[in-house]
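Input: a single structure, listed below in structure tokens.
The complex appears here without one of its protein chains, the remainder shown in place.
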Amino acid sequence: MENALTVRNLKTQFFIYEGVVKAIDDVSFELKEGEVLGLVGETGCGKSVTAFSIMKLIPDPPGRIVNGEVFLGNLNIMKNVSKEARIIEGKRVKVKHFYSVIKKNEYFFNKIRGKYISMIFQEPMAALNPVYTVEDQIVETLILHNKTNMLKIIKAASEHMEELKGMLEKGELSYSGDDYLGKEIQRIREGNGGKESIKRHLELLIEEGSLYIRRKSKYESMLARSEELDKLEERLLSNITEEEQMEIINILSKETRKINLIRMSKQLKRKVRDALLLEARREALSLLESVEIPNAWGVLKLYPHELSGGMLQRVMISIALANNPKILIADEPTTALDVTVQAQILRLLRNLQDNLRTSIILITHDLGVIAETCNRVAVMYAGNIVETASTEELFMNPKHPYTIGLLQSIPRVDNPNKVLKSIAGNVPNLLNPPAGCRFHPRCPFVFDKCRVEKPETIEVSPGHTVACHLFYGKGVN
Amino acid sequence: MSTELAGSFSRSLRARYESFKKTFFFFTRSPIATIGLAVVIFYILVGIFGPMILGGNPWKTTQIFEYNGIYIYNVPQPPSLHFPFGTTFEGYNLFNGVVKAARIDLMVAAIVVFSGAIVGTLLGSIAGYKGGALGDVIMRVTDVFLSIPFLVLAIAFLVILGRNLTVMVVALVLIWWPTYTRIVRGQVLSVRELKYVEASVAAGASSFRTIFKHVIPNSIYPIFVQVSLDFGNVILTLAALFYLGVGFAGYYTPEWGNLIGLAASLGGGLPAITRYWWTVTIPGLAILILVVSLNLLGDGLRDVMDPRLRR
Partner (left out) sequence: MKMYVYVIRRLILLIPVIIGVTLITFALSHANVSLLIAGYLGRVRTPQHIAIVKQELHLNLPVYEQYFYYLGNLFTGNWGYLAPTEVFDPGTPVVVEFQRRFPPTLELAVFATLLVFLMGLPLGVFSAVKKDRLTDQITRVIAMTGVSIPVFWFGLLILIAVGPNSILPMQLRLVGVGQIPPSYYYYPHSSILEPWVNTKVSGLTRPTGFLLIDTLLYGDWQAFLAGLYTLFWPSLSVAFTSFGLIVRFLRSSMLEVMNQDFIRTARSKGVPEYFVVRKHVRRNALGATTTVMGLFFAGLLGGVVVTETVFGWPGMGRWLFYAAIGGDMVSVMATTFVFTIVIVTANLIVDIIYSYLDPRVRLE
């Protein structure tokens, strides 16, 4: 079984006035399907930069993904990234951009972001656009990536109008068909909404159905076109030639241009007469219910500043999971929240993951969160991954001096020792990182080789890798 | 104790000097801003030394009635070796006028801008620090003054209170002080909110001194930027007022706008201006170059002070 995500030798640098910040240096790790991988490290170690690099969200001046491969399944999405710019060494390093390549890559990544890989961020209040409603921001991602599914539901609804109306009258979900509508009804049943919400769902479905019937030809052609585009997209994400890739990207980007997100915003504010938008709205309702937001229908119309941090984080999670992505990257999702809310959010993430089989990369600096939520852990220091292992193995059997230091520095209730242990020294400046192993200035076990040569990653037991010269020659293979 | 304080004072002075040197260095990296600075300095030098070198009354443009036996009083001469910028109507030597105008324009602008900055800063500090009713009143007053178009208020002043230098300066200062009040008040308010200021006040430090210790360094930079931009605007307004004919003194006052106005009013309108285009173009260029340089200087300062916009 292939990995959900494989990162090999990822290298990201920032070209600023003072020099080149070597933020990420040869980072490699794997994310298996259905697992939660924790990425842990101090502030400034490069965890967020890694996440942004995977999604290619690094701001282009000044940053650049210089090297590396990122395999989504077995497709290398970073194939053309190194061609985007040329780095000219000199007294001052200059970066020359090739804007046409960048543009093409952007179109490609726009298909991936939000649909195959999505992300949630640290400060929910700052991460949502303050001038648009919650509904608008959820519907945006649905319209961009999920048309086919929604159109199919509408079509199925239009074919079973009588049953829907019956269900509405009786107030219960008594549908037993096996098609799209059936799956959706099942979903509503499993959702957390009460009678009110069931009524809403049914009303919306009925309205959509009737709108579909009224403009049948328009929606049928929309559906057909959407399915065509889906096939093209699937083709794009397999290993094809460059020319074909260019062709498909051209077609797809032209299609995306036709979606007018601004008009969509305006329509959402008034009475919606488009079945697709209604379905998007209904889907948004489901999503909010699935993240346990009370009074979901009311929340849809609110603006971000009218909600609390915990609620906003749930909204963000719902946006990220709206299109059932294969991979979710959670960048310190609970750091800005208080502890009780933190627990709720983590539990929510685990539940959603169980239901949807999404693979999650959970970035945090809190080892407690790691212990509770993650299957495997990767420890990062100064732009390198120093150790990866399963959670249990890492806590029981840490190998890398940095990991050991980290674990030792956690204050424990059952330890009468009043002095807190910490790791001596400071996080290095990534403009001029230390030579050899980047941890060597602070390592209590340092020896000569560490100062000169960069350690390679050694597998000390199945599934447990360390990047440290202490284990040279002690690898399993 | 006192040596500690003295040591820390000189250390902070040195730190300021270091940061100033760094700022200056960053500034000179931008060639455009440096050009701006150079041109402005050039104008200042011309203003200080020009009238002295040329001789004659610095408040009057030299009038030339005939040259080489030809009566040139009413016919502007094109630029030539003897009249580097030519002459304008009524025989005024344009070069003479433009150079002398540098001093007058710069001087008046300097007085206006600095007075406005000082008054505005004071009022802004009061408004921000004291807050409350007084602060509100001051801000309302700035609102009122910012609602009156610049030129119009100056014209009104000059018509009603007479056309002399004092009135002009007072009118212009009244127009320009509100911007500084807004800036400084904003700074004071934001500094008050800073956590460490709250902490130090809670620990017993006098809030007045703490706030100002932090407000002044933080607001000096935006004030500098604003000053260099306002300089340009004041000069433009001055020129406009003189062109319209409401400036102080008479026809022969060397002032760039006045010189342009001479052509328009004394020359008899558009046909004359089209034929003797240098009478209008040259003083205008003098203004344009100075104001552009001032703006470049201001932009350069702003780019340097704002770390986000640094390349």
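We call the chains A and B, going by the order they appear; numbering starts again at 1 in every chain.
Rule of thumb we're sticking to: a contact is a pair of C-beta atoms (placed from the backbone, for glycine too) under 8 Å apart; a residue touches a chain by one contact, two chains touch by 3 or more.
Keep in mind the model is a prediction, meaning the values are calculated, not measured.
Asker: One chain isn't shown here. Among A:16, A:57, A:87 or A:446, which residue touches it?
Answerer: Only one of A:16, A:57, A:87 or A:446 touches the chain omitted from view, namely A:57.
Asker: Please identify which residue in B:37, B:227, B:240 or B:262 touches the non-displayed chain.
Answerer: B:240
Asker: Pick out which of A:113, A:152, A:201 or A:326 touches the chain that's been left out of the picture.
Answerer: A:113
Asker: Touching the left-out chain: which of B:48, B:75, B:107 or B:159?
Answerer: Of these options, the touching residue for the absent chain is B:159.
Asker: Even though one chain is hidden, which residues of chain A still touch it in the full complex?
Answerer: Residues 55, 57, 61, 106-107, 109-115, 118-119, 121, 123, 126-132, 140-141, 144-145, 253, 256-257, 261-262, 265, 303, 305, 316, 319 of chain A touch the chain that is not shown.
Asker: Provide the residue numbers of chain B that touch the chain removed from this figure.
Answerer: These residues touch the chain not displayed: 140-141, 143-144, 146-153, 155-161, 179, 232, 236-237, 239-240, 243-246, 257, 260, 264, 270-271, 273-275, 277, 280-281, 284, 287-288, 291-292, 294-296, 299, 308-309, 311.
By our rule, only the chains that are shown with their structure count from here on.
Asker: Take the average of all CA coordinates in chain A, do the same for chain B, and state the distance between these two points in whole angstrom.
Answerer: About 53 Å, centre to centre.
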